[in-house]
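Below, a portion of the complex is reproduced, with chain positions unchanged.
Each chain gets a letter, A and B, in the order it is written, and its residues are counted from 1.
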Amino acid sequence: MTIVVSDVPRVDDEVIEGLGHAGVATVHEAQGRIGLLACRLRPIYPGARIAGSAVTVSVPPGDNWMMHVAIEQLHAGDILVVAPTSPCEDGYFGDLLATSALARGCRGLVIDAGVRDVRDLTGMGFPVWSRAISAQGTVKETLGSVNVPLVCAGELVNGGDVIVADDDGVCVVRRADAAAVLAKAREREANEIAKRERLAAGELGLDIYSMRDRLREKGLRYV
Amino acid sequence: MTIVVSDVPRVDDEVIEGLGHAGVATVHEAQGRIGLLACRLRPIYPGARIAGSAVTVSVPPGDNWMMHVAIEQLHAGDILVVAPTSPCEDGYFGDLLATSALARGCRGLVIDAGVRDVRDLTGMGFPVWSRAISAQGTVKETLGSVNVPLVCAGELVNGGDVIVADDDGVCVVRRADAAAVLAKAREREANEIAKRERLAAGELGLDIYSMRDRLREKGLRYV
């Protein structure tokens, strides 16, 4: 029941970098408006933008023992994705764990619970997306699992899935879909550049997207 | 049932500017402690302070089609005020819509739902007060209305009402009351300057406002 899966395949670095560059909103649209974690997860400081491979951690409420187990499983470029088995806002993670995670090459933390030492984490440039900031301490008594599929903030995440996170929130991309999603995200970005210029010049979306006829058919009236 | 009201009177620019200068807390007090939108609306970045005429937009949950319709109705100096017909945190608005709104002279967005591309919006200096930050995409299938009276975050807003927004939140002033409220806000500001100096010098509110007798009558005891 409590297991650690050590051997999880990851996506190629350049695909991950490409998804990180595209950002959450674009990736989410590119894969058909799926995969967004609940917006209760917020960054502890503005401006961070990361992508990496998920190392998932299922933890009991109020118990952060498995965080230590998970850190050993981190490869350079990974992101910790932590979900408690029942809702909890305790502070599972602080500057000591962040120091250890950074030493393993971890790019950040996504947690549907709380974190603490946020001034230190900010100073270290270790980005976190969490449900709460809380100094509430935890115990080390009960086991959980690492790299099992879990639901974090309403979305299924598997070990090795790609996580993209920025000021807009957090999005998960299935490992097998990552390359295809990146291709679509790039198309989308290219397409938006042209539109942005026309919109900036004062052209209306109503005209660029040819919406006027359909609006009239649906019954829109101007008075 | 789905209409666009095109011809909405606005308040004079100098009144609007005066209200913006006074800020939300002062305007709210000056008009008798009414008109404040629910404090779940928060700015996406600190420091913005705007005032303008409301262009109201009633939208279905998860559908941002009407945003494009609304942008055509913007005059320079307007503020978009958006409310979904049932509670929704989806990201109705991002950098493309902001580019278009800015091109029309729009001063900002007040929305009882979500926005995305907040890093871009911050970079553009386009201020937003929203209930959530969410990359969750929307569809374009169902109509709504523009410049009809609507309830946004618990307050009635009409097209052409004055909106004041800053770090303290968002306040609405009826079009017909705007000049009178400005006059009272200015009185209030003048009055506060003197009080601030006395308080800074160590005088107590208990004495400045002559509260001691009334406190005693009400039964306050010092032990």
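What we mean here is this: a contact is a pair of C-beta atoms (placed from the backbone, for glycine too) under 8 Å apart; a residue touches a chain by one contact, two chains touch by 3 or more.
Because the structure is a prediction, the values reported are computed rather than measured.
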(request) Going from the 2 copies shown, figure out how many the entire complex holds in this file. (result) 6
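Operating definition for what follows: only the chains that are shown with their structure count from here on.
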(message) Between chain A and chain B, what distance separates the C-alpha centroids? Give it in angstrom.
(response) 31
(request) Spell out the part of chain B that touches chain A in their complex, as residue ranges. (result) 1-6, 45, 65, 68-69, 71-72, 89, 91, 94-97, 99-100, 102-104, 114, 116-119, 122, 132-137, 140, 142-143
(message) Give the list of chain A residues in touch with chain B in this complex.
(response) 23-25, 28-29, 33, 36, 39, 42, 46-47, 49, 166-169, 171, 192, 195-196, 199-202, 204-206, 209, 211, 215, 218-223
